[in-house]
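A single protein chain has been omitted from the complex, and every remaining protein chain is retained in its original position.
Order of writing sets the labels: A, B and C. Residues in every chain begin at 1.
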Amino acid sequence: MDGFNFSTEVAVRFAETDAQGIAHHASFVVSLEVARVAYLAEHAGGYLSIQAGGIEALTTEVQLAYRRAAYFDERLLVWTRCVDLRGARFRYEYVVARAGEVVADGSTSHATVDAVTRRPTRVPAWFVDAVARAEALPAL
Amino acid sequence: MDGFNFSTEVAVRFAETDAQGIAHHASFVVSLEVARVAYLAEHAGGYLSIQAGGIEALTTEVQLAYRRAAYFDERLLVWTRCVDLRGARFRYEYVVARAGEVVADGSTSHATVDAVTRRPTRVPAWFVDAVARAEALPAL
Amino acid sequence: MDGFNFSTEVAVRFAETDAQGIAHHASFVVSLEVARVAYLAEHAGGYLSIQAGGIEALTTEVQLAYRRAAYFDERLLVWTRCVDLRGARFRYEYVVARAGEVVADGSTSHATVDAVTRRPTRVPAWFVDAVARAEALPAL
Partner (left out) sequence: MDGFNFSTEVAVRFAETDAQGIAHHASFVVSLEVARVAYLAEHAGGYLSIQAGGIEALTTEVQLAYRRAAYFDERLLVWTRCVDLRGARFRYEYVVARAGEVVADGSTSHATVDAVTRRPTRVPAWFVDAVARAEALPAL
């Protein structure tokens, strides 16, 4: 997937299907989160590293376009990249693919806040560096 | 419903259906929780009253038998009663019904713990009293 | 809420909260669906009326901006309007509010398809008419 260095696989769970016989659209929002967690585990010590610094990342926006239906037990690759880190904000972009075909694409925006006060706090420098390294990797 | 004084209505959400065209069995576990929250709101000041005392109620057991399928947008009554309060434990029993017909029945068990230490702590006396009053009500 | 004629109430379920202590962002996607279903029930005979015509409405896009956190057991009003009906497509816009304060806003796009062939099929005329009437209502 052009421009993406990272992907993680999710399988459509039966509980995620709906009476239209397809993966329910809300389940993709959770799949994007699974992909972010996998991205952080691969590149930045996991979400627990962020929390260890007394920081939580809140989700401030979700945008998803559904291109094709996905079905029970299908393996989907969630291509994921972290972009636009600035101050207390960053964004992820995603392409959800099945056998090279786009099933959905979208983005999520996030804000880092102090875990206790919930006030905005800058993205830690180590996280900015880790993402810079991850995104500079040659494409898979 | 014999022996029950309280019920709350839930509608089957589309997101709760699955590719068998029915309400997914895990969604009933959430419906029981919705019913407990409604029961507490009616009889004991709401779950927030329990939390206000520095207590959390953990779920320690779930048991459900599915008698009939439920379908999208159906209105189900969740008949609910609180039983067996003793020490730091209590139980709920449920019948999920549609038009007088049993769709599912089951029970959940709970333990009260200190919100901070997570150590078992007795169910507050006011809660025991509130449940005693609720369950002594004449049947609807 | 300016420009909206319809709202429905949802309560934040405990199962919808997450370890940040707030309603998980994916749960709002389900709340929008609950609101669409309520809108259809109020104005167009319910989603079952659409299905009765051999039609399914697929979700093709979701967009949500989260403005404030929502917490367990809070009552949220989901203001909902149906816009841009044309051919086999339509869109909903939403404002999720708590006590007059915006918690989230967003939109979803939908395509009507033949339930069997899954090919695009025009939104039925009666549905277009029902939405026109609903949206022409004086604001609440």
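The definition used in the following text is that contacts are C-beta pairs under 8 Å (C-beta built on N, C-alpha and C of every residue); 3 or more make two chains touch, one makes a residue touch a chain.
What you see is a predicted model, and the numbers here were worked out from it, not measured in a lab.
Undergrad: Considering the entire complex, write down the shown chains that touch the omitted one.
TA: Among the chains that are shown, those touched by the missing chain are A, B, C.
Undergrad: For review purposes, identify every residue of chain A that touches the missing chain, sorted by number.
TA: For chain A, the residues touching the absent chain are 13-15, 30, 33-34, 37, 41, 46-48, 72-73.
Undergrad: In the complete complex, which positions of chain C touch the hidden chain?
TA: Answer for chain C: residues 14-15, 17-19, 21-22, 24, 26, 71-72 touch the chain left out.
Undergrad: Contact with the hidden chain only, please: which chain B residues?
TA: 20, 25-26, 29-30, 33, 56, 58-66, 69, 118
One rule holds in what follows: only the chains that are shown with their structure count from here on.
Undergrad: For the two copies chain B and chain C, what rotation in degrees overlays their C-alpha atoms? Round to the nearest 5.
TA: Rotation angle between the two copies comes out at 180 degrees.
Undergrad: Do chain A and chain B face each other with the same patch, meaning over half of the contact numbers show up on both, or with different patches?
TA: same
Undergrad: Could you work out which chain's C-alpha centre is the most distant one from the centre of chain A?
TA: So the chain farthest away from chain A turns out to be B.
Undergrad: Roughly how far is chain A from chain C, going centre to centre by Cα mean, in whole Å?
TA: Centres of chain A and chain C (C-alpha means) sit 25 Å apart.
Undergrad: How many angstrom between the C-alpha centroids of chain C and chain B?
TA: 28
Undergrad: Which residues of chain A are in contact with two or more other chains?
TA: Within chain A, residues 26 contact more than one other chain.
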